[in-house]
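Below is one structure; the comments refer to it alone.
Other chains of the complex are left out, but the ones given are in their true place.
Naming follows writing order (A, B, C and D), and every chain is counted from residue 1.
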């Protein structure tokens, strides 16, 4: 079967000072575009998957540049609505040893945040789609967006489209209470749920520390109890192992069983978008009928490689992911 | 008499692509801070004038960077209100031969645009002030700002503070009708009016082309008829003389007489802030009791030099302005 | 009628030192992609025309970056053949006052130069096409390319596709004698010919200086005598009017009459691609049924704006071209 | 009590090649300003402490840029003497794995090095001061400076101003013998002494390796024996634990007892100014009446964060230091 993926969310201008400078030192900002679901879309396009992005962006040429940033990597942009006045912006100060990542949002009043229900024609969007992906950030942006996301899920479900959702709880955007209310409704339509510990605690109050099971499998089981429609729960987690090293591992829980990936010890070039790259790995694995162990290795390796690519987008090929996931070779210079 | 100048308005982050690139090519943005009245304040500080800026900026470190950009040049920041969430941003695509300057605003929802009347304590702000300066941009930003500006004028007038206003009509921010209504009230408090042809037409419908007088003096006369409280009307105008050259000239009209500066033929490095630099020249001239001819030459030269400085701020000294305005020497390398 | 344009040629990596440096000073190269017909394609895509590019590029990620550079602006890349080992490169030292532009080619052995006849499936490429565009550079690259271009013309003609050709004589790539032989054959299939004086002299030995007619109209008439199939001959020429200024003007000759555009006096940011932008203007004008005078003004303005955009590609919209071509407004800051 | 801190020393232009290049590769230098005591001043200003810097800088605009670099962060510059011809410069090649930091000074003949006793009016400088801070670098610069520093100490002592001194022995500037002679006199006026092992050996010949006490507490005890006027001796030390990791720890010795901070394992962005940031932590702790344990944790965390900030200046807030020193949270992305 030929798949066509639809992902839905905001697309923002990301501005970060050069060379690990602080905002108070910045005289120049590196400019890229990004946003959770857009990142997943680009990653899929780089895997040669047919994928389109749905969002709303102003008609001006910075809005156009955001569109171009997707188009450049082969993401379909035919369903992007143009209008509104402002593009969402986020300023990023990069983590440097003990100094944490610092994000300043300038996204209130963006075209997407102010979009209306009738901006998106889901019948047209889903006409040839087989998969719908979004994250918990989108309904968190505004009440309108919560309503639109739910509507999209219903429309997708009617058409038998597979729905994946990365819970992605953002405490800066909404309270746990509100998230719980909105996501409880939306999750009823979801087939594949990507969730980590913070999401599970933040949205559903699932505290894994009370269980003696491995945390991620505990959470997966509990989520599936709450939403029996979840065919799979997938997680990726990153642990700081030293001031220069993080450990990355993933799990897929499906049909009552947890599958764990190998661990990667990483030195991180860019902290953003690793979860989104993981989602792309999960979707790619699913539409290519990977078995769960292969799927979790592939998705984990995809997420690992994202940490080596600057910007929000994961610019790696299936070959590169496969090589990292399954080849045993070293990674010295090849020439 | 020791002067203390207060200027009032928004302070924005200005982002422009490197090397005359278009927005659709930009992978990096040069970041400076600017805004009409802030530009005037920095220019005055570089003239060693005691000047403070009044605005509202978020508490986050990009707001702080905006504050620092003023403090670095010696502008007083003790009356800057901190709060709100977003900083106003403007994106600037620089004019390149036939391709015009392109500005995209992202300032709706800025801390300043959403500021309230009680954010500014004018009694405290004006405690030791002798001069109050603002432009027509500030009341154009929001109804609140129109109200706040009028209040500030009243408070200043009560204290016998000299008030200068650069009319600065911006058709993107309000209609001529609304501008007329608001500015007609505010102008009653103004002592020194800086105005050019576009402002006069846009706000007060003063069409100089119907008169056989020199345009700027005609406008000045008409404005003074409308606002007999104007002690002086000052103008600066820039004319494109070839694709690489602009001509700059200025006029001061006071006590029934127009004084014209010499003309400068310029190759322009930065098109922004030349009018603001001119205002600083007028204020400096006034507080130093320059005669009108000296004042118009000084102010015109200050504005001319701004065209050679990148960014919004005019980073030139009184000496440099004096040398350009009055010295006859060439400008070859001195070493 | 809904048009679909096919353009055909090489796509190269262009490397130029920063800030007008010489090659002997360069420690960094600005990297963009370009090539005559690709430039025309991007320009058309920016005019919202449905256009696809046909070329051959290596499978490696620099080849992919070249593909992405087209895709980003909306050029169709579905007919780009992938294979071969090297991408063509050209190094560009920018003209600076008396120092002329300096180009060093590194394109021998490129995937495109070594491409074979059976690399391109013209039946598939032309399936839904209405227009075919190429320049004289393409057949000049190699004997294979001459043969392929001729084949493409024949295939296009069979399908009733309009064919445009920019003669674009490059003395570094072939002799006048050889160009004459190859182009004489190819031109029999061409409907719209873009040619300037250098091309006419170089390829067809048409020396306008012996005629007392206006040079471009003389050349157009002579070309049409040689190739009665030419429905239109179009030219654009740039004249150095001072060390900082060039004059740009254009002509369209059709149905026995020459139409001349207004002149633009330009300060040039980038010297490359202005002819390719002109071709895009001609094609756009034709498929939108502009009358000849409107067409020549539009195309001339498109070419003028290209001089203000760095890189090979013309990143301007129809609106911007229209405004320059037909609006009388100044080009000061709009805000 | 409202504190006003005076710090005194040179302020230099620091020039370092981009991207860890060697001097022999450099075609561009990153330019910031710095100097031991100035770094402490900026750090205090970023803690919202009222602090002024005393130095001498040329009147030219590079001298002015140095002044602006302080003013931007809120350091008082009203006591900076302007005059002389040259600014001190230091060139910095950054440590890269086994390749050590390399500093080339160009500071002989600087305005500060050649300053005279009567350049500084200590009565005016100390008029509203409560604290005086300097380092052992200042008296090392020249005989004049040794004399001026001693004079300043005497003047400060007369006014009951607290005096802190970072011993900061620099073997490139003076011999241990000379340092001993000068510092022995100066130290009689000091209340708070910041010293590490190298300083203690270099200036006072205190060799901790002969003692079986912990080195830093041994040195502190010995220094207090020599200078019973020392109310506190504070130290910070950095140990290379691997090629990518350094360990940072601090001690405060006061009233016969040593207090040790936690250890931080750091990956270092900038090696310069960590001791100066520590001094700022000590002064901040003292004027805010922190108990010794809190003081040593705060100062150690301040110094740790400096390692994550490029340039000489420590651009961190009290909140950030507190969070690192006392919060147990991780430092993942917060959004």
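Annotations
In the analysis below, a residue touches a chain if its C-beta (ideal position, glycine included) is under 8 Å from a C-beta of that chain, and two chains touch if they have at least 3 such contacts.
Model, not experiment: these values are computed from the prediction.
The complex is a homo-oligomer: every protein chain shares one sequence, and counting across the whole structure file gives 6 copies, of which 4 are shown.
As a convention for this text, only the chains that are shown with their structure count from here on.
Comparing the contact residues of chain A and chain D by number shows a mostly separate set, under half of all numbers used being common to the two copies.
Work out the mean CA point of chain A and of chain D, and you get 45 Å between them. Averaged C-alpha coordinates give centres for chain C and chain D that are 62 Å from one another. Between the CA-based centres of chain A and chain C the separation comes to 41 Å, rounded to the whole angstrom.
Residues of chain A in contact with two or more other chains: 22, 24, 68, 102.
Taken pairwise by the contact criterion, the protein chains fit none of the simple patterns, being neither a path, a ring, a star nor fully connected. Chain pairs that touch one another, listed by label: A-B, A-C, A-D, B-C, B-D. Those residues of chain A that touch chain D in the complex are listed here as 19-22, 24-25, 95-103, 105, 170, 172, 238, 240, 242-244, 271-272. Across the complex, chain A meets chain B through its residues 15, 18, 22-24, 26-32, 60-62, 64-65, 68, 85-87, 89, 91, 93, 102, 104, 106, 108-109. Residue ranges of chain A in contact with chain C, taken from their complex: 68-69, 71-74.
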